[in-house]
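Only a single protein chain was left out; the remaining protein chains are all shown in position.
Going in written order, the chains are labelled A, B and C, and every chain counts its residues from 1.
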Amino acid sequence: MSILIDSNTRVIVQGITGRDGGFHSSKMKAYGTNIVGGTSPGKAGESVDGIPVFNTVRDAVAETGADTSVIFVPAPFAKDAMMEAADAGIKLIVTITEGVPTLDVIEAYHYIKRKGANLIGPNCPGLISPEKSLVGIMPSMVFKQGGTGVISRSGTLTYEVVYNLTQKGIGQSTAVGVGGDPVVGLYFIELLEMFENDSQTDSIVLIGEIGGDAEERAAAYIREHITKPVAVFIAGQQAPPGKQMGHAGAIISSGSGTAAEKIAAFEAAGVPVAQEPSQIPELLKNRR
Amino acid sequence: MSILIDSNTRVIVQGITGRDGGFHSSKMKAYGTNIVGGTSPGKAGESVDGIPVFNTVRDAVAETGADTSVIFVPAPFAKDAMMEAADAGIKLIVTITEGVPTLDVIEAYHYIKRKGANLIGPNCPGLISPEKSLVGIMPSMVFKQGGTGVISRSGTLTYEVVYNLTQKGIGQSTAVGVGGDPVVGLYFIELLEMFENDSQTDSIVLIGEIGGDAEERAAAYIREHITKPVAVFIAGQQAPPGKQMGHAGAIISSGSGTAAEKIAAFEAAGVPVAQEPSQIPELLKNRR
Amino acid sequence: MKIHEYQAKELFATYGIPVDRSIVCRSVEDAVKAYSQLDSQKVIVKAQVHTGGRGKAGGVKLANGEVELRKHAAAILGMDIKGFTVDRILVGQAINIEKEYYVSYVIDRKSKSAILMLSKEGGMDIEEVARISPEKIHKFVIDPSTGMPDYLAREAAFKLFDDIKQVRQAAVILQKLYKLFISTDASLAEINPLVLTKEGEIMAIDAKMTFDDNALFRHSKIATLNEPTEEEKKEQNAKNKGFSYVNLGGEIGCMVNGAGLAMATMDLIKLYGGNPANFLDIGGSSNPTKVIEAMKLLLSDQNVKVVLINIFGGITRCDDVAKGLLEAFKQIKTDIPVVIRLTGTNEKEGRALLQGSGLHVAETMGEATEKAVSMCQ
Partner (left out) sequence: MKIHEYQAKELFATYGIPVDRSIVCRSVEDAVKAYSQLDSQKVIVKAQVHTGGRGKAGGVKLANGEVELRKHAAAILGMDIKGFTVDRILVGQAINIEKEYYVSYVIDRKSKSAILMLSKEGGMDIEEVARISPEKIHKFVIDPSTGMPDYLAREAAFKLFDDIKQVRQAAVILQKLYKLFISTDASLAEINPLVLTKEGEIMAIDAKMTFDDNALFRHSKIATLNEPTEEEKKEQNAKNKGFSYVNLGGEIGCMVNGAGLAMATMDLIKLYGGNPANFLDIGGSSNPTKVIEAMKLLLSDQNVKVVLINIFGGITRCDDVAKGLLEAFKQIKTDIPVVIRLTGTNEKEGRALLQGSGLHVAETMGEATEKAVSMCQ
């Protein structure tokens, strides 16, 4: 087992004829992901790297039985793409697109939820269940199948952490990049719950950063509900208030959302926090 | 048992300080309905016939634990009242108001459904579970507790039929006036299903009329799913096409929605159709 | 409430939906002036009436040149189409049609939603298409909270077109038509046909809209477009007094409280061998002034030979109803026999009060109807 995606997941790519969509479709397909189709209005009948293209998500779902979609369309069209996927019956929508207006995300998120589907992203690297399925833009070669679930607000920092895990022989059940925007889909608590319930997962790594209070809420949730060992890294201790650190969501506003508060919350909950990414494998081992 | 309402139902009246709202609140209360409160913005703290008035439905629900609301506000405000009730957690919304714009009903209906609640009406007389609870404007004295479920698109025609039943000693489990507009809440199929599953109900009377094809769909549903005896009356055999017969929904458009089609559908499904309302008790008895 | 094609096209234009250039005319001279303004050798002349089937009735003609235009305009103006006299025609530039499509938004009772209907079989009667080849009609149920987002409009447009440029054009039209439909509380917004021109444009060359009467209070501009027929005026007058009235042409006038019971009463008259003169629902209560007004309405119909009053006394008890009726009939002088049937709460007391009033009192609907029918013969 793993969470959200596995070797049975059937994926379509929205925006498959775009530069990024095409490039990563091939990457995902090469990794072994069941990329069953793609969409690009007006290009039905064409194919990208052998993957059939459809005009609409509804057509793609009808023809391929897809249950998951990964979205690469430009930001102004991302809301429409997310809603199209949900309306067509897609159950997991992974939005890679960066720079989507927040109110668009809010609208799409609530619509997706109402349709009984899940959203990951936007502005995220996607997710991977190593050696089963990759949905997104993660560099698959740093991952290895195993028992650690990874949840992260970041991209390369996740790869850094995972690379350290893999090098120490600690594989991953599923790694999810939740996205760096202030409002995104699945987040710490939902994913912690999924990992807690996943039989393959034996430990969890949570990578947080400044901005918002999701880490604080996650810490409280872990104390109450998570029995598996968790190790944490928080980025942005040196970030000045009021400045956006790359990710739109990584900003200390009105003095709250600091790394110090977050680290304190995890420590208060008895969850070890790494000082550098390379300490994570050790912290996990110590807990086991 | 009965369906939708019983002696535990806790009812608030939206628009309780209006003429109709006040009059029928007293009637319902006198019948024994648990009228626990009413709303009228700006009149919190007042009372109508001993019933406390609140500014908002949310306040009323918080204070009284109401689960059902009956709406008497004027048509231009009915949509807002329905949505307010649903948003405040009311589970059954009964809209008596006549003349509500159809698009308002559509919007409110979908919102109510999304909130997991049920709508009856608008433009309906409400419903009654005799000797338990009356929510609406039905003349309670013609009803008698018993085993026949009644579903009707009409008001006085329902009373006429029920009066005939009661006089013949046939009581009712619940009688529901679904409303005479083209778009209303709970309708034949949902209510047939509820009556089929209700242990008190031993037979069902369905009173239809011209317009739409809900009777045809009900006939098919009865054939497939209803094991209890059903008797039907359809009004409007003499109605000319294109003319609205009182109810906004009672209109034969483009040659469809005629009484003849509906009667044929029930007969084809083996459901007896009365030629006059007074035959209904007999038809029910014949089936038992 | 219905409006004319030319009025619907004005609304279309306001909402940015492309329509053919056309001018409404009330005379042949107007039409000739319009012809020169349109600057097109061929024009279409179309009767503007509140009914369908004008084409079959000869109310739509293509005119090649001014002479033909004069001929057709003269022929169509004043024409009678299903009881409607044509007093306006629409003169429009003839369009080079490549293909015709059908598009409409309409209220769907079953899904309790607005739905979009599309078909490649444009220009035909859509009920005909529905009957012969229902698979050629595509339906989209619209979620009122999201309306017509880009993807849905595109998805719908793909049902009609393959070329992405045409799909995009059509999608925008579908979105604008939806906006018009919702913003005006329409119950129907139909384009039949929507055409693809030989020049590659997509436009509406016919337009039909009807509106929700219950919502006219918030659309005062549209309400001013109302043009009721004589019969509709009578119905409207009744409505203003709190009645619902429809003339049925028979001899037995009926007055009933409640629409369902009123329909059942007219059906019963027919069942017993009579002919109902009307449908008349006097609404919930039955106070004397309402009864007087209703009787006046019934008696204004020359065909009426008997009046049948069928009242169910519920919240208002039968004895109170009877008192009201007696008071009303003190003021109504007529030779036409009146049969009254009174049922419901306190019915015996009610009927007792009516005894000896000269009104014919009955206990059941059946008895009352039988009486009324026999008095008619």
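Observations on the model:
As a working rule, contacts are C-beta pairs under 8 Å (C-beta built on N, C-alpha and C of every residue); 3 or more make two chains touch, one makes a residue touch a chain.
Not measured: the values here are computed from a predicted model.
The undisplayed chain touches these shown chains across the complete complex, A, B, C.
Contact with the undisplayed chain is limited, among B:S26, B:N55 or B:S253, to B:N55.
Of the candidate positions A:V36, A:I51, A:V73 or A:I137, contact with the unshown chain belongs to A:I137.
Within the set A:S7, A:T156 or A:N197, the residue that contacts the chain not displayed is A:T156. In the full complex, subunit A makes contact with the omitted chain through residues 27, 75-76, 99-107, 109-111, 137-139, 141-142, 152-160, 163, 180, 182-183, 207, 209-210, 212-214, 217, 233, 235-240, 243-250, 254-255, 259, 275-278. Residues 145-146 are the ones on subunit C that touch the missing chain.
If you put the missing chain back, the residues of subunit B touching it would be 41-42, 55-58, 77, 80-81, 83-84, 87, 111.
Here is the rule we go by: only the chains that are shown with their structure count from here on.
Chain contact topology: the protein chains form an open path, each linked only to its neighbours in the line. Put simply, the chain farthest from subunit A by mean CA position is C. With each centre defined as the average position of its C-alpha atoms, the distance from subunit A to subunit C rounds to 55 Å. Centre-to-centre separation of subunit A and subunit B, using mean CA positions: 48 Å. Inter-chain spacing, taken between the CA centroids of subunit B and subunit C, is 26 Å.
For subunit C, no residue reaches two or more other chains under the stated contact definition.
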